[in-house]
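I have a structure I would like to understand better, so I am pasting it below and will then ask my questions one at a time.
Only one protein chain is missing; all other protein chains are in place.
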Amino acid sequence: MANPIKVIISGPRGRMGKEAVKMVTSNDNFELVGVVDRINEGKKLYEVDVEFNQIDCTVYTDLKQCIEETKPDCLVELSVPQAAFEHIKTALAYKVRPVVGTTGLNKNELEELKIKADEARIGCIIAPNFAIGAVLMMKFSQMAAKYFQDVEIIEMHHNQKLDAPSGTAIKTAQMIENVRIPKKQGHPEEIEKLKGSRGADMSGMRIHSVRLPGLIAHQTVMLGGLGETLTIRHDSYNRASFMTGVKLSIETVMNLDYFVYGLENILD
Amino acid sequence: MANPIKVIISGPRGRMGKEAVKMVTSNDNFELVGVVDRINEGKKLYEVDVEFNQIDCTVYTDLKQCIEETKPDCLVELSVPQAAFEHIKTALAYKVRPVVGTTGLNKNELEELKIKADEARIGCIIAPNFAIGAVLMMKFSQMAAKYFQDVEIIEMHHNQKLDAPSGTAIKTAQMIENVRIPKKQGHPEEIEKLKGSRGADMSGMRIHSVRLPGLIAHQTVMLGGLGETLTIRHDSYNRASFMTGVKLSIETVMNLDYFVYGLENILD
Amino acid sequence: MANPIKVIISGPRGRMGKEAVKMVTSNDNFELVGVVDRINEGKKLYEVDVEFNQIDCTVYTDLKQCIEETKPDCLVELSVPQAAFEHIKTALAYKVRPVVGTTGLNKNELEELKIKADEARIGCIIAPNFAIGAVLMMKFSQMAAKYFQDVEIIEMHHNQKLDAPSGTAIKTAQMIENVRIPKKQGHPEEIEKLKGSRGADMSGMRIHSVRLPGLIAHQTVMLGGLGETLTIRHDSYNRASFMTGVKLSIETVMNLDYFVYGLENILD
Partner (left out) sequence: MANPIKVIISGPRGRMGKEAVKMVTSNDNFELVGVVDRINEGKKLYEVDVEFNQIDCTVYTDLKQCIEETKPDCLVELSVPQAAFEHIKTALAYKVRPVVGTTGLNKNELEELKIKADEARIGCIIAPNFAIGAVLMMKFSQMAAKYFQDVEIIEMHHNQKLDAPSGTAIKTAQMIENVRIPKKQGHPEEIEKLKGSRGADMSGMRIHSVRLPGLIAHQTVMLGGLGETLTIRHDSYNRASFMTGVKLSIETVMNLDYFVYGLENILD
């Protein structure tokens, strides 16, 4: 067996960060050699939070020092955008491959990082959504929309969600728009006896947002053709779902020599 | 085994009528002794339409004559409202029990028929919807809404349907309204980033209408509570679905001595 | 508004107990006047566990003393069977109405409690499953099976579940058996090209057990008739789902003067 990939994690106390620490330390192909945080310089992880029970890994507040001492292969960056941008540049400078889950980096920042990674020929993966299931749902919906022009998206979330439709539903519709021949769906003389019943209109596609206590985060994309329907559904039950994507990204980034934005571009 | 129930069918050439002829003639508990139609006096059914292949049953244009000659137990009335009203009164006068699928009888007519049946103590069942599955879906949704105040209805039909929401969706919501404590669902400060995404509002409940080629007639009622959801779904694939209800109604009406409106009232 | 119902909870540190403490203290119709536990005599709940943050309620190790000092209306019993049996008898003796979620009471114990409650005309509710959604799913399936003889149960759980089918699936099938005319389902000459594909056979009904990582606890009951299917599905996402049933039971038990076993018997 090959040597494990040496990983450092930035942002270990956040919700994603905690899951990432658990995932990396419980996977034989990975070795957690250090974490980077705003506070707790020099402490051990098990001293920081009871959840990090028995994880004997040192906290650094300075990324450079962490890299120089631990010689990592990969930086998993999950902190806030302000810190993340500098961290990624530092990592690239040290030829440490970044896997980034931080959202909120702006267009210019992303552009600069892409140039730096591509020129240095260092793999770098930035993904706003690490849930492989959600990304596959979007990708398959897009592929199917080439053959089925009629698409309805039904997203379902808990009733504490403030906005409708969900970001994932809008992103799905945008990805479909890129390949679908525009079409106003439904009967041409369709009548809404109750306003809103046909949902939101996006290039003729329809989006419906269901909100119920009990629900977590679910989305169904239905496509219809003559005598048949195709339905693609994703159910997300908890944050652990992101870790399948983080794991795949760490493994993939080690074999890349360029910049990738979006998990869909490393799934084939 | 008991003697079969002797049945006559009014409106045998309509879509429901044809299914009813098939159902009655293929069921050992029933015997089709005559049919009543506007035309084809004295012909045999097999002469009227190739679909009635081998069904050797006489067509009458006069209901009284049909009853006097065939001595039926039950009239299955599936013709137009104008004819149906007189037919039902005639049947009751002859102590023949009516099972009626004709829609469009007005309030006064229904009231008069109720009084006639109740006074004569003759069973009579009038049902605007004979699909047992659809009626149970509505009944169960109503029962569940006593415990789960949050309800979303998603009805799905082929894209040739003109109006949204469907009549069944509206009827379901009305039945729920009768038992549900009114509540505006969703987050109190909910924002529709795309108009219509949260569907139609009916007493705070939400109704969503999906339209796709390929679909037939489907409805899902979702109810949510703390940590759980309950979903009730009906799929109607073709008109044959009405026959389960017609069959049950014929069997039930023979043991009734009063008037019943709505299949839900003979399901327990 | 009426006075709140005064509640004591036995077994507050268990998983169900913690949820019950949260539910009772956050509901204006209820007042938590005491808790009963094996340990922590005289402590306040907030001293026992950080989760009980700010809940200023006294722990008693003796139920009698607790009742005499706090004068409760209702005992929510969620401890182990050995303790529960004595607790319920004590509560009944003091005319405190029990709501019991403890499973594992044997037939003799249940019989004795029924006699005691019925004779004293004190309401008492014992329910092995407080998830209203699950209980309604079973009840509706049973009701529908009177009209649809063909039933398939598909239960879906996480892949750490040891036994298949789930207890709920078996209980559902048993409830259906009580009303369904037995029937061997499927084509009479059906051939299983791969063994097990048609699932488990229970009086001719079929039960299928799906196991996947990610899933929590879900069950679908499908019933089929001519041209239509009716589907009833329950999704349980977490333990909070039991609290809707506990809440309803507390409210209901106050108006009962007899013994009830099973939540289905207080749902109408």
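Should a chain be cited, it is by its letter among A, B and C, assigned in written order, with residues numbered from 1 in that chain.
Convention: a contact is a pair of C-beta atoms (placed from the backbone, for glycine too) under 8 Å apart; a residue touches a chain by one contact, two chains touch by 3 or more.
Note that this is a predicted model, so its numbers are computed, not measured.
Peer 1: Of the residues A:M175, A:A240 or A:M254, I need the one that contacts the missing chain.
Peer 2: A:A240
Peer 1: Determine which one of C:V21, C:I55, C:I154 or C:A217 touches the chain that has been left out.
Peer 2: C:I154
Peer 1: Among the options A:T61, A:Q160, A:Q174 or A:T231, which residue touches the chain absent from this view?
Peer 2: A:T231
Peer 1: Which chain B residues would touch the chain omitted from the figure, given the whole complex?
Peer 2: 214-216, 235, 237, 241
Peer 1: Taking the full complex into account, what residues of chain A touch the chain not shown?
Peer 2: The list for chain A reads 131-134, 136-137, 140, 143-144, 146-148, 223, 225-244, 248, 267-268.
Peer 1: Residues on chain C that touch the omitted chain in the whole complex?
Peer 2: 150, 152, 154, 156, 159-165, 170, 185-187, 189-202, 206-215, 222-229
In this text, only the chains that are shown with their structure count from here on.
Peer 1: Could the interface between the copies chain A and chain B be described as same, meaning over half of its residue numbers are common to both, or is it different?
Peer 2: same
Peer 1: Express in whole angstrom the distance between the two chain centres, defined as the mean CA positions of chain B and chain C.
Peer 2: About 36 Å separates the centre of chain B from that of chain C.
Peer 1: Centre to centre, by mean C-alpha position, how many angstrom separate chain A and chain C?
Peer 2: 38
Peer 1: Once you find the CA centre of chain A and the CA centre of chain B, what distance in Å lies between them?
Peer 2: From the centre of chain A to the centre of chain B is 49 Å.
Peer 1: Name the residues of chain B that each touch 2 or more other chains.
Peer 2: 223, 225-229
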